[in-house]
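Just one protein chain is left out here, and the rest sit where they should.
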Amino acid sequence: MKIVINEQNRRNFVSQVESMLHDKLSKCYQCGKCSAGCPVNFEMDYTPNQIIKMTELGMEHTVLNSKTIWLCVSCNTCSTRCPKGFEVAEIMDVLREIAEKRGINSKVEKEIRMFHEVFLNNVKSNGRIFELELVGKYKLKTRHLFRDVFLAPKMIEKGKLKMHGEKISDLNRIAKIFKDFE
Amino acid sequence: MEDKKEELAKTSGDNDPRIIAFVCNWCTYSGADLAGTSRMKYADNVRVIKLPCSGRIDPMFIVEAFKKGAKGVLISGCHPGDCHYISGNYHSRRKYAIFRNLLGFLGVDLNRVEFSWVSASEGNKWVHIINEFTDKIKSLKNGSNDIFKK
Amino acid sequence: MSRIGVFVCWCGSNIAGTVDVEKVRDEASKIPGVVSAVDYKYMCSDPGQNSLRNVIKEKNLTGVVLAACSPHMHENTFRKAAIKEGLNPYFVEIANIREQVSWVHDDKERATSKAVDLMTMMVEKVKRDRSIDDVKVPLHKKTLVIGGGISGIQAALDIANGGVEVLLVEKEPSIGGRMIQLDETFPTLDCSSCIMTPKMVEVNQHPNIKLYTYSEVTDVSGYIGNFKIKIKKKARSVVEKDCTGCGNCWNVCPMHKNVKSEFNVNLSERTAIYVPFPQAVPLIPALDRAVCLHFKKGGKCVKCYEACGPKCIDFNLQDEIVEETVGAIVAATGYDLIENSLYGEYGYGKYKDVVSGLQFERLLSASGPTEGLVKRPSDGATPKTIVFIQCVGSRDPEKGVPYCSKVCCMYTAKHAKLFAHKVHGSQSYVFYIDIRATSKGYEEFVRGTMEQDGAIYLRGRVSRIYEDEGKLIIKGADTLSGNQVEIAADMVVLATGVIPKKGSDKVAQMLGISYDKYGFYTESHPKLRPTESSTAGIFLAGMAQGPRDIPESVVSGSAAASKILGLFSKDEYEVEGTIASVNEATCVACFYCRRVCAYNAISGKDIKDRSGKLIKVVANVNPGLCVGCGACVNACFSKTIDVKGFMDDQIYAEIRSLSV
Partner (left out) sequence: MKLAYYPGCSLKGTSFEYEVSLLKILEVLNIEIKEIPDWNCCGASAAHSINHNLSVALPARNLAIAENGGYESILAPCAACSNRLKTASYELKTDDILKDKVVNSLGMPYAAGIDINNMLEFLSGVVGEDKIKSMVKKPLNGLKVASYYGCLLVRPPKIMQFDDPENPVLMDDLVALTGADPVDYSYKTECCGAINSLSNPDVVTTLTGNILYDIKKHGADLIVVACPLCHSNLDVRQREIERKYGEKIGLPILFVTELLGLSFGIDPKDLAIDGHMVAADKVLKKIKEL
């Protein structure tokens, strides 16, 4: 790989990330402790510390299209053990948020993002999660209709999947919150 | 305070402002010496008063300098951490924040007070600071000519 | 009335080319109080100096101003000339019309006017000069060294060999410090006890060294040349002069379980009456009253007493205070390791086979609990795979300290090397962030560990250690290949960083020297006065000052010694007289001055009337400590304290002389 650094672009990207992160990228000294403990590192295309370095180098295309930012399960193992107190889990949030805003469609991890979207839509329309609807909509969208299907009958039998969801009464307020912050 | 203002009204014009520099013996004074041995040229408005350390500088020296017609006062010592006297320049720095307020309260135009660090090897920095500061003082509006503002 | 002489120097054409020296001379003669004004081609030449001396004599001058080059050039020359005519040297002032005028300005008229200004300022200053005497402090030629590690030992030996008496105070029962705990030492792999023990013995036998072990300094007052100190000799319960070191006592002591050996870093036990290690100096046991059955069970056990031939065990011995006077002090209190238990993720304390670097030294050492065979603490098996983790606690502002501990890169390389030598077919893995191997031969040493001894270095930190079926599972990262790495090892060694010895902040407070936020003693200047503390007469050595290895500790011990021998080469300590002085009449004892004085030079002084009744307290400047920085002057609201040579009235006079 080779990158050519464009100083202006690099600075723009870094300052966007840093302002959302409320922290400096230069704080990370690349010790790799975050990556060492990340439970999903084995699936990632870049390790968390590489994501940080690439962000610092202004490789926005690469990081925003990476699998890593979507595979991160926000377990906070990284931030908890980082000797520099760098908010690694948060930079993943920030990069996801930027990718989402820019409408970057990461081919590989589309589904995870889609899940988050379907989830929030569910909250938006009900105020709460109606799990059956959530699962149904998500499966419809991703067309993974049969994945996990073997689980459903037993879950219904056990009373885990309810046929009716609850809605809260002040849905207007929820709509306003979404409007204000979306 | 009134008669002092009277006195000041008579002082020299803006083109040739008098500047007094309080410098420490170890760093800045040697830095200025270096500018000399290197034959660097700079504005001749400055008069240097040597003190053991920038920590020795009393805010009242600055007031006195303005009272006697100086148009600018420069304070310069060693870089933080390099002070010949362990922490002298930290004291002067901390004090500086306090006495800036005091000077402001007394009506001194704070644009006319400058604080800097010049080490013994920074002859060029000394030259640069003197020139810049002199230009700055020259450029200050007539309105702020009155050192003790109303 | 002042009788001032002004001498304007041409400096060849250096000054005269740009400054109208005659004009300066003429202006000088107009100033009230100036009785003579002359100009001369080269004031610093012999004829120049002679003319200066002549005028001083002839005109009976009370002050001299030289309008010449920088005072940093020739102030001393002219002051010496003045002394020869009986004039106090501080009545000589220099107006710098070369570096500050002729060399930096072109316009002759304006340069001349500036030169006149500078000359006038100095005339006004010199009128207000007072005679100043340099201060002489008598020196008590004896040294206190606190801490008997390698740095303290080195300082003590060098000073003692220089013919000066030394008191070496060590709080443990034996000297030796950390170094005697080490196995072989980088970079040359000498056996630590082989090179250390002879030095320890030498200390014990040196006629100029008085050794106080199991002792602490409890009080220090006074100043350079004249420190009054108190040493507490803790009750050892053994009469030192009678003890033969036979060992009968500790061999019969029933308390040999549950008391962890400090020397073996908890890897073995010791008895209640004990020597920390067999080569202890002095070879005299100490009885640990906190665990001894005699003290805990109301006199029940007297086994050691019975076993002791010379009957030198005395359960009734008390702490003893010794008072001494010394002229200089070396603080060499050394270091401790950072608490590993901060790292829950590494399981230190939970998994027995996760050990600290110092523990590993004991496991390598022939005098250690395993007699030099590398065995893991949990089951005594020989480990085949060891993972070393560097920077544990160091470079970790979150849980540890932000600084680099400096020795752990090297000792880890040493550990991996020695492990490879001791256990054939073994394998080491080292997790590091950076390798800091910056002294002579160090880089080569680390490369050797990799290239000859086969240690595998992985660049990254470890996140977590688990135990799984008798193995330690290390989850780390190798950032160079971009991989998570999992290794199953038999043992893990944490390259734990260093912190100042517990209690070193207290020692610093007692000595009145400054220390940083970690507790390391601060040097007077990091580059140019690295052995001096902030307080005159107190010197620093070894790890107490910051992370350093043995060679550097030895260098610093020797440096402190040579400073002290230099100091003691004269009978009196001379300091420039330009120091602070207090007007006792106006001092209101607010002691704001003391708060800003970084040199601890100000103390309180009782003023008594003739009948001895206390009238008031005033600030008092200790001439041995004051350096004349003047910080106190501005702190004093009552304008009571002033610095000689730069008095308030002089500076105001300089400012006023510039009135435009």
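By written order: A, B and C. Residues from 1 in each chain.
Operating definition for what follows: a residue touches a chain if its C-beta (ideal position, glycine included) is under 8 Å from a C-beta of that chain, and two chains touch if they have at least 3 such contacts.
All figures in this text were calculated on a predicted structure; none of them were measured in a lab.
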Left-out chain, listing which of the shown chains it touches: A, C
Touching the absent chain when the full complex is considered, from C:46, C:323, C:371 or C:468: C:468
Hidden-chain contact residue, picked from the options A:11, A:61 or A:160: A:160
Touch with the omitted chain, as defined above, among C:300, C:350, C:421 or C:616: C:350
Residues of chain C (touch criterion as defined above) contacting the omitted chain: 343-345, 350, 466-469, 473
Residues of chain A (touch criterion as defined above) contacting the omitted chain: 20, 39-40, 42-43, 71, 73-77, 79-80, 89, 93-94, 96-97, 100, 111-117, 119-120, 122-123, 126-131, 135, 138, 147-148, 151, 154-155, 158-162, 166, 168-170, 173-174, 176-178, 180-182
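As a working rule, only the chains that are shown with their structure count from here on.
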Chain A and chain B, separation of their C-alpha mean positions in angstrom: 56
Whole-Å gap between the CA centroids of chain A and chain C: 52
Shared-contact residues (touching 2 or more other chains) in chain C: none
For chain A, residues that touch 2 or more chains besides their own: none
In the complex with chain C, residue positions of chain A that touch it: 29-38, 41-42, 46-47, 49-50, 77, 81-85
Chain B-facing residues of chain C, complex: 70-72, 96, 98-101, 103-107, 110-111, 114, 117-118, 121, 514, 524-526, 534, 578, 596, 598-599, 627-631, 633-634, 643, 645-646, 648, 651-652, 654-656, 658-660
Residues on chain C engaged by chain A in the complex (per definition of touch): 345, 391, 395-400, 433, 459-464, 475-479, 482-485
